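A single protein chain has been omitted; all remaining protein chains appear in their positions.
Letters are used for the chains, namely A and B, taken in the order the chains are written, and counting of residues starts over at 1 for each.
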Amino acid sequence: MFSRMILKTLIKQKSKMLMIAFTIILGVSLSTAMLNVMLGVGDKVNRELKIYGANINVKHKDAAIISELYGLGVNDKFLYEDDILKLKTIFWGFNILDFAPILEGRVILSIPGTNNTGSEVFINGTWITKHAVLSTGEDLNTGLKNLRTWWDIQGEWLDGNDENDKNFVMAGKSLAEKFNIHVGDAIRLSKNGVIKNFVIKGIFNDGGNADEIILTDLTVAQELLNLSGKISSIEISALTTPDNDLARKAAQNPSSLSPDEYETWYCTAYVSAICHQIQEVIRDGVARAVRQVAESEGTILNKTTLLMILITILSSIGSALAISNLITASVIERSQELGLLKALGAFNYQIIFLVLSEIILTGLFGGVIGYFLGIGFAQIIGQTIFSAYIEISHIVILITGAILFLVIITGSIPAIRYLMALKPTEVLHGK
Amino acid sequence: MPILELKNVSKIYGSLKALNDINLSVNAGDWLSIMGPSGSGKTTMINIIGCMDTPSTGNVILDGVDISKESQSNLTRIRRDKIGLIFQQFHLINYLTAVENVMLAQYYHSMPDEQEALEALEKVGLKERAYHLPSQLSGGEQQRVCIARALINSPQILLGDEPTGNLDEENEKVVVDIFRRLHSEGVTIIIVTHDPEVGDVAQRKIILEHGRVIQDIDQRATFGEALKLKGA
Partner (left out) sequence: MANNNKRKMYLRLITRSLIRRASRLITAVLAIAIGATILSGLVTIYYDIPEQLGREFRSYGANLIIMPSGENGINENDINRVKNLIGREKIVGFAPYRYQTIKINEQPFLLAGTDLEQVKNNSPFWYIEGDWQNVMIGREVAEVLNLNLGDDFKIQGVKFGGQAEASNQNYSAEENKTRDFGSQYFSEKLNVKGIITTGGAEEGFIFADMKILNDLIEDNFKADVIECSIIANASELENLTQQISKAMPNLEPRAVRRLTQSQDIVLGKLEALVLLVTVIVLIITMISVYTTMTAMVAERKKEIALKKALGAENRLVMSELLGEGILLGFVGGALGVFLGYEFALRVSLNVFGRGINFQWALIPVTIIVFIAITVIASIMPVRKVMEIHPAIILKGE
């Protein structure tokens, strides 16, 4: 009889219950969408922040920055090109998004057909774009192009293909202005008797020191400088977790950690942990965090996540209040019918049980629909803003479910109190 | 000259004939009760007389005007001017005081006038309760407010729908006394009721069954007595 009564109310009160269900759908979809976005936003924003370029730099352990500062000479200590792809094999290899080796050197630039017969300039050889298939079968596409998103290119980027790039170079804007060279011009580079002719394929504007250099494919630079298989440094862009106290302690000296702490640290994507792991695979390499990028990234990430959390909490509260409001209003509206039940001899708890069951059933119905709608909303946000799929977190079901249950119960409390005080006679005599 | 005339009025809901070819004529100053079992068409009749519904066929002539084909908004206007309604469940607005409830009818009719509304309450003996909310009034008092509200715009017909249905005997007597006084002042009264005692105090009584008038009883002979009997 009880279930029949619930069924009847649900059907008879269709429009009312539909409205509650509708509000619940809206509220739940809002919370689901916001929670999913909130939980995913760290990762997404982190990826966006990668456009600031590399946050880790690997150099030979004996290479001093000082010598570069004065242009006193070029290091004679090198890393090995063969080691580069091992980066993807470290524990956090999946978090390494982009990387590019750089070979630095100095060559003599001369421009055929002009009276410029030789000035010393800096040259950087790199992987412009690199396609490789790892031993794990994973396809890899990376290169410097991904690490210099802010460059403004006149002409074109180098191809990234050794064969096609053999006769081309790119020049920095300042260097190009200084020597009055343009896209399409021919230049000659030489070093210790090795002489090669090139055509300028593109001129880049970096807005920084890189505007003074000539950029070539890694192989070209290695041949010119006679340093085959050697590189000076590797720039790496990795997804990292913002530093905390543990990470700072570890960055000072990993051996100061207790075994447990070491375990936690090693298995968290702190920039210091990733650096540590990189050093394990790059022979003679020292990996250092580029604090300008790594640290700032953490700041922005933390703020954005906090912002989203607050907005999520507040809007969830908002929808919770709206739902509980509506439940209260609708139960009170049915007082007449419920008063009749009382007159027929129903106990308070029976009526309350009846009302609660109806609303919980409605809530379940609305909750399920709202959940899937919310996932849809989250994907709309993900696609529109980040052009990426937002991971669905299953914990959201639990959180939303718990919130919904609480909301339904709190929303029913005023109504229940009202019902307890209700006198059947008052109701039936048309008040 | 009759103030209300029903000529061959029928009301059909699907296959159900709620009213079946009714002919009725009520003169100004008459006191008519309409009785009959549930489902006999009483409510449909009151809806039509009260300008809240129109017949499927036939004519209703109220105060010389045929209202059977009027539009809803015209009916509203006619009802406002000519009909005073009294409900079984009083239907006072619970957030307005007694006098405000009376003024509400004035407001929709023409112009609210608190003084006049108070006088109307005085007529039903409720002057001192004028500023109470309906929840502070007894059932009988609420019904008297309802009557005051019905009278405030001096309607041509006072139409009651089970006006004593929710009242105890004592209050019933008070209300009937008010009707009697109104009748002596010349107000036309039409009351639908279940209660034979209330039906008997009228000058004339019709009994409906299955949408037809099966009896039309002239009670003028016993009119005064009935009241006395009841009063005794």
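Rule of thumb we're sticking to: a contact is a pair of C-beta atoms (placed from the backbone, for glycine too) under 8 Å apart; a residue touches a chain by one contact, two chains touch by 3 or more.
From a predicted model like this one, the values you see are computed outputs, not experimental measurements.
Colleague: Using the touch definition up top, pick the residue from A:S190, A:N205, A:T219 or A:T264 that touches the left-out chain.
Modeller: The missing chain is touched by A:N205.
Colleague: I'm checking contacts with the chain that's been left out. Which of A:N115, A:S228, A:N253 or A:T384 qualifies?
Modeller: With A:N115, A:S228, A:N253 or A:T384 as choices, the missing chain is touched by A:T384.
Colleague: Among A:A186, A:C267, A:L307 or A:M420, single out the residue that touches the unshown chain.
Modeller: Hidden-chain contact among the options goes to A:L307.
Colleague: Just to verify: which one of A:K130, A:R288 or A:K342 makes contact with the chain not shown?
Modeller: Residue touching the absent chain, from the options given: A:R288.
Colleague: Considering the whole complex, not just the chains shown, which residues of subunit A touch the missing one?
Modeller: 16, 19, 22-23, 26-27, 29-30, 33-34, 37, 41, 45, 48-49, 51-53, 57, 64-66, 68-70, 149-152, 205-208, 288-296, 299-300, 303-304, 306-308, 310-311, 314-315, 318-319, 321-323, 325-326, 328-330, 332-333, 336, 377, 380-381, 384-386
Colleague: Touching residues of subunit B against the unshown chain: what are they?
Modeller: Those residues of subunit B that touch the unshown chain are 43, 46-47, 50, 52-53, 73, 76-77, 79-81, 85, 87-88, 91, 93-96, 100, 103-109, 111-113, 133, 149, 153, 161-162.
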